[in-house]
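In this view, the complex is presented without one of its protein chains, the others remaining in place.
Chains here go by letter, A and B, matching the order in which they are written, and residues are numbered from 1 within each.
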Amino acid sequence: MTTTTAGGGVRARRPRALPLRYVVRKTVTAFGTLVFVVIVNFFLFRVLPGDPAKAFSPRGRNADPNRLAEIRRDLGLGLPWHEQFWAYVKNLASFDLGVSWGQHAPVSRLIGERLWPTVLLSGTALLLAAGIGMWLGARAGWRHGSRLDRVSSSGAVTLYSTPEWLLGLVLLIVLSDLGVIPAAGMQNPLSELPPALDIAWHMVAPVTVLAVVYIAEYSLIMRSSMLDERYADYLTTARAKGLRDDLVMRRHALPNALLPSITLFFLTLGFVVSGAIGVETVFNWPGLGRLTYDALRGPDVPLLQGLFLTFSAGVILMNLVADLLYPLLDPRVRAS
Amino acid sequence: MISPARRLALAVTAALAALVLPAVPALAEDTPSPSAKTTFVLGIKQDIDSLNPYVGVVASAYEAYQLMYDYLTGSSEKDFSPVPGLAESWETSADGKTWTYHIRKGVKWSDGQDLTAKDVVYSFQRAIDGDTENGQYGNYVANITKVSATNDYTVVMETSEPSPSMLRLLVPILPEHTWSKVSGEDVGTFANDNAPVGSGPFKLVEAKKGQSYRFEANKQYWAGAPKIDELIIRVYADDAPLAQALRTGEVHMVNDISASVFESLMNQPNITTSDSKYSGFTELAYNVGAATVDGKAIGNGHPALKDKRVRLAIDHALDRNVLLDKVLRNHGTIASGVIPPIYADWHWNPGSAARAFDVAKANELLDQAGYPKGAGGVRAGPDGKKLEFRLFGRESSETSKKNVEYIRDWLKEIGITVTVSIMSEDQLTAVIGEGEYDMFEWGWVVEPDPDFQLSVFSCGQRSTEDGGEISAGWSDSFYCDESYDALYEKQKTILDPAARTAVIKEAQQHLYDNAVYSVLYYYNNFEAYRSDKFTGFVHQPSNGGSLVFQYGTYTYRNIAPVTNQTAQKRSLGGIALVIGVGAGLIALAGVAVVLFSRRRRVTADERE
Partner (left out) sequence: MKTARSIAWARRRVALGAFWQGYRRDREGLFGLVVLVVFATVAIAAPLLADAEGLSLTKATGPRLAPPSLAYPFGTDEDGRSVLTEVIWGSRISLLVGLAATVISMVIGTLVGIGSGHFRGFGGGVLGRLTEWFLVIPYLPLAIVLATVFPPDVPRIIAVIIVIGVTSWSGTARLIRAQTLSIEERPYLERARALGGGHWHQMSRHILPNVMPLVLANTTLTVSIAILAETTLSFLGLGDPLRMSWGKILDNAYSGDVITSGAWWWALFPGLAVVLVVRAFNMCGRAIERVLDPRLRELA
């Protein structure tokens, strides 16, 4: 049973503290998920045919067999699996993710170098999309059945049905010949623009493509939670008092509709990761997504393992943030 | 009180700013854009896997090593013949087992120290002793028993047998004073990307993996200063953006592009394309009888392929002209032997004795070999086992995937059923090493000295077994024939070029007559450059060979900017677009703010 005030419960906005037990519980759950991912990662790749010793022999086909045997002993490949597992976990604790077969460098270093471009690209697209998408969804949901609602929902469903990289591909085909957008990459060493502007220039097309699809998704989410609010009982009071329609929405319905959307924003980050892989590939953006595509050549198993771990850890972290934020933002929910 | 929506908008803006700000210090490190300097930008498709010469294996990595370091000898740009490098001159003892190299005086490392014999000895000794180092350069130093410096500028090497490859030691000479700090354990993961010290024509100043590598010209280079000031190698993962970059002038040259992209660049103003002759060939390989060096049979290859007649029959059924036309679009030539014609001295050609595309002959050979056609048109041997072969193609190569489809269809015509599998090159290497294949399609790039290429077919290069584990050697045919091995061993120790050539040609003929491979074609290397910006490109060999990725750095050292260039059109449109987008975003934000804050007059009622 929710307690409501005439103002929809938004007025009680004293900063709330989270009970420690709740924080601990959620953190432990998140950690548990991470452990599960680590275990899956380990066992999955034991099944794979392929030789980790290859990372250390430059010309895989011509390595001296004695040396390969030595390397395998050093890597502990002959050991029973539980000992291998402990070695793997210990390495993880010190951020040692192995050595890439294709690039002959520590995986953690490669991932570290490429993390920033992905965060920049996906983060920018996400924030833009969340802002625009939620505004659009709120308006459409509030004006349920109106022309705006129908057009934007229809458009959103179409965009939502399109893979992001496909949009990027079509955009490139149409525009690249005209020279309107840069051919690829993040920076042009020859450019006369200051570096920040050069990067921004290279970001326009991929961010647009990502944002457009995310806008569709977030506007649909926001719309449906706004629909939930629209017909809620407490708003009848506000309307009965003769308040203007959009004030009703802005002051009362929107904040409550916003809350589940914000947390859903964090929870759908898994899609962000998937979108990044396709879009970075098509636009040659030097981030983790493109690194994944390159790692498929081979396949470069240690690199793929490390990337899988990184992506999963990122999403788990965001989910934890969402779990911790939700009770803070929504007074109707008690952190129990 | 600020409305929640307003708060959200502010939060979004703050977050965007927070995202961009950390980039500022990182970007501030960038050197200012080059305006007075001459910069040449090369676009490549495969990222340099490592700048460490003991680790990198891809072609672009070797190109970087040539830029940064020197070698004892080089290959002439005209015809690949050995020319002096760091070694000004050399002598061989009468028995051919002692080599004396006289090192050039006055060569300095990029940090100012002198390059002496001590560095040469260090580099070779490291390649002989170190595990990782030997894995990389082992086949060059395999015969060297002793290397020493008799004085500051003389190096003496002793070999176990006379060895003509002593003039083609592609071991980079590294500075002892910096590399002695990198231990044997660390060398496998040492990146070597932080202003490494070298003596080559260019010096690495900045490496951004996956993006670009910036080199500065070494104006004190012993063979003459490069005419350009700076060289940037830019990595593009695909052909399309690479070609686009050439058109817009973002890069000045591209290499190793695909046929279709190459054709789209032909006849473009200001772009010169070069259908360069190359040292590579593509073949259909057979499992001739997989076994280890000890003779123990491994794998599950089809026994019919051990019969030379079956392989000859398959060879007759391949219509190489169609492959050349449809797959390569005539950017290559039909092949027979394993040494490409670019090496005019060693190349062997069967001439009129070449096998023709002849389906009737193929059928005849198979009938004679005892594999009559059964019901359903599929042939079977005397043991009833049908001629069903597995053919492997490579995922990373578009031409490979096409070639195997053609081959499958052609072999169907002569009663052989082929199942095609496409896999990654790494997986295929493992499959080959274990002998679990019948045929596959791959290729080789041949070095100026044919020794390595010929060694691939010798008995000693087959897989080895160590405690139940099978490791692949270089042999991917598992061919083992005494007379071939004799020819191979013979050419290894002949120092006289003319005599050696005769043996090498005999070896090629042997391989052809026994259809150890069906060599399909020699493919060209596609290169293109902006002829309106740079001139002075050097082919190796001079009759239409490659311009870059050569055995040498001739092009990089000889190109110069074209004078009287028309002023570069600024991409005003681009800048305008950025400003436009930025303004649009600001406008959008402004509209949102306005909409959300319309009529902020708050009444007591609303506050209720």
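Heads up, the rule we're going with is that a contact is a pair of C-beta atoms (placed from the backbone, for glycine too) under 8 Å apart; a residue touches a chain by one contact, two chains touch by 3 or more.
A quick note: this is a predicted structure, and the numbers were derived from the prediction, not measured.
Annotation: of A:N188, A:S219 or A:T292, A:T292 touches the absent chain (contact as defined above).
From the set B:D129, B:E161, B:E185 or B:D409, the residue in touch with the chain omitted from the display is B:D409, counting the whole complex.
From the set B:E185, B:E398, B:D466 or B:D513, the residue in touch with the chain omitted from the display is B:E398, counting the whole complex.
By the touch definition given at the top, chain B reaches the unshown chain through residues 238-241, 243-244, 258, 260-261, 264, 326, 395, 398, 401-402, 405-406, 409-410, 420-423, 427, 431. Hidden from this view is one chain, which touches chain A at 29, 32-33, 36-37, 41, 44-45, 47-49, 144-145, 157-158, 160-163, 165-166, 169-170, 172-174, 176-177, 227, 231, 269-271, 273-274, 277-278, 281-282, 292-293, 296, 299, 301, 304-305, 307-308, 311-312, 315-316, 319.
Definition applied: only the chains that are shown with their structure count from here on.
Chain geometry summary: the mean Cα position of chain A and that of chain B are 36 Å apart. Put simply, chain A touches chain B in their complex at residues 6-7, 10, 49-51, 54, 56-69, 99, 101-106, 109-110, 113-114, 116, 119-120, 123-124, 127-128, 130-132, 134-135, 172, 176-177, 179-180, 182-193, 195-197, 199-201, 204, 241-243, 247, 250-251, 254-255, 258, 281, 284, 286, 290-291, 293-294, 297-299. Chain B makes touch with chain A in their complex at residues 3-5, 8-9, 12, 15-16, 19-20, 22-24, 26-28, 30, 33-35, 39, 41, 47, 49-50, 52, 54-57, 131-132, 134-136, 138-139, 188-189, 191, 209-212, 214, 232, 234, 236-238, 240-242, 244-245, 247-248, 250, 395-396, 424-427, 429-430, 433, 464, 466-467, 469, 471-474, 570-571, 573-575, 577-578, 581-582, 585, 588, 592, 596, 599, 605-608.
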